[in-house]
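Have a look at the structure below before the remarks.
One chain of protein is taken out of this complex; the other chains stay put.
== chain A ==
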Amino acid sequence: MNDQTPITTGCSDTPVLKQRGQREVFCGLTGIIWLHRKMQDAFFLVVGSRTCAHLLQSAAGVMIFAEPRFGTAILEEKDLAGLVDANQELDREVSRLLARRPDIKQLFLVGSCPSEVIKLDLARAAERLTEIYNPNVRVINFSGSGIETTFTQGEDACLAAMVPMLPNTNERELLLVGALPDVVEDQALQLLSDMGISKIRVLPAHRVDAQTALGPNTVFALTQPFLGDTHAELIRRGARHIAAPFPFGEEGTTAWLRAIADEFGVDQDMFDRVTQAPRARARKAIQAQAKILNGKSIFFFPDSQLEIPLARFLTRECGMKAIEVGAPYIHGDLIGPDLELLPKGPVISEGQDVDLQLDRCRAARPDLTVCGLGLANPLEGEGLSTKWAIELVFTPVHFYEQAGDLAGLFARPLRRKSLLTGFHPNMQAAE
């Protein structure tokens, strides 16, 4: 079932197809939707337009309840007339907000396209406001604008902005970087501490009080591939990166854990003792789904930067055949180990010209297409099976216990299609 291709023939040397044109992707503001759930004492205040507020509302869907911990300070005509005024306006809105929400300890001023284009200096505003609200509230600025960030890069920009503020330490500690669902984070911490690695911190932490420290003896591992800027900031602070494939599937999780275990001198016996049972469970759970996925072809539109590690998992552990793997950005340094493992064959593309990419997708007629919500129903309408990419960011999918679920996310649309065949006129045409 697993692809036995030797790893030396991976995709590291495959030339990357780079295209510029219309991009059908989310902006970085979308990251707020999951980041605010993770950081429970934080509020995300977007400084932007009605479009930004509308985007957050559309992406958050039913999550907009009575008092969410994010909102938009909508720029009005008078804010555009003079910049001094805009700063005063911002201060007033922040004071109203913090008076209403005294539980907030971290306030993120999130830049948007409009605020970037009029060059509203939110970094200085954050400094000014930090002075005013010190020590109760820390105000941090990052940009989630579409002109600078794509979807998950919003998390990268947020975490990168937090790094320079972390206190110093000389302790030899492991730092896990990337916002994971709580259940997944706990599993990762458990596995590592079972191997005897005890001093572990996470970024982002649940609350600002538990915030981690950082220094020249810190080593860090990334749990998500889209953290390029955060990676650079951490290195700037003297921390060292443990390169590894990303922890998707049994193989990815094992390789990720192995890299950390090597760094901390964990012997093979200990490693096997800790990982053997969960590895067996993961393989078993994947196998059930792989029956459906084996031999099926898959096409990735760019969305989250998770595409390459996921393609690696689906091809090697589920027997799928990748036709094109598109990513919004490819950070060679971070994604290298995954590219090396990804069997040769697929087109690797970076960036997008959506109409041309749709032409390629239609010509290839893949069994499964991973794409955004704007493309999914139109492609289903043409008889192609799709998997919404955004779900992969919200659902627990990392590490051993979720490996079967991860494969299941891809198997379900195919199973559904086989159950419903015959109802939609285009479905027969697709056979």
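Quick notes on this one:
As a working rule, a residue touches a chain if its C-beta (ideal position, glycine included) is under 8 Å from a C-beta of that chain, and two chains touch if they have at least 3 such contacts; residues count from 1.
Basically, contacts and distances are computed from a predicted model.
Taken from the listed names "1,2-phenylacetyl-CoA epoxidase subunit B", "pre-crRNA processing endonuclease", "Light-independent protochlorophyllide reductase subunit B" or "3-methyl-2-oxobutanoate dehydrogenase (2-methylpropanoyl-transferring)", the protein name that UniProt assigns to the chain not shown is "Light-independent protochlorophyllide reductase subunit B". Across A:Glu93, A:Glu127, A:Glu263 or A:Glu340, the residue that sits in touch with the chain not pictured is A:Glu93.
Only one residue from A:Ser12, A:Ser49, A:Thr130 or A:Ser297 touches the chain missing from this view: A:Ser49.
The residue from A:Arg23, A:Arg128 or A:His241 that touches the chain not shown here is A:Arg23. Against the chain not shown here, chain A presents residues 21-30, 45, 47, 49-51, 53-55, 57-59, 61-62, 64-66, 68, 70-77, 79-80, 86, 89-90, 92-93, 96-97, 113-114, 116-118, 145-148, 150, 182-183, 186, 277-278, 281-282, 284-285, 288-289, 355, 372-378, 380-381, 401, 404, 408.
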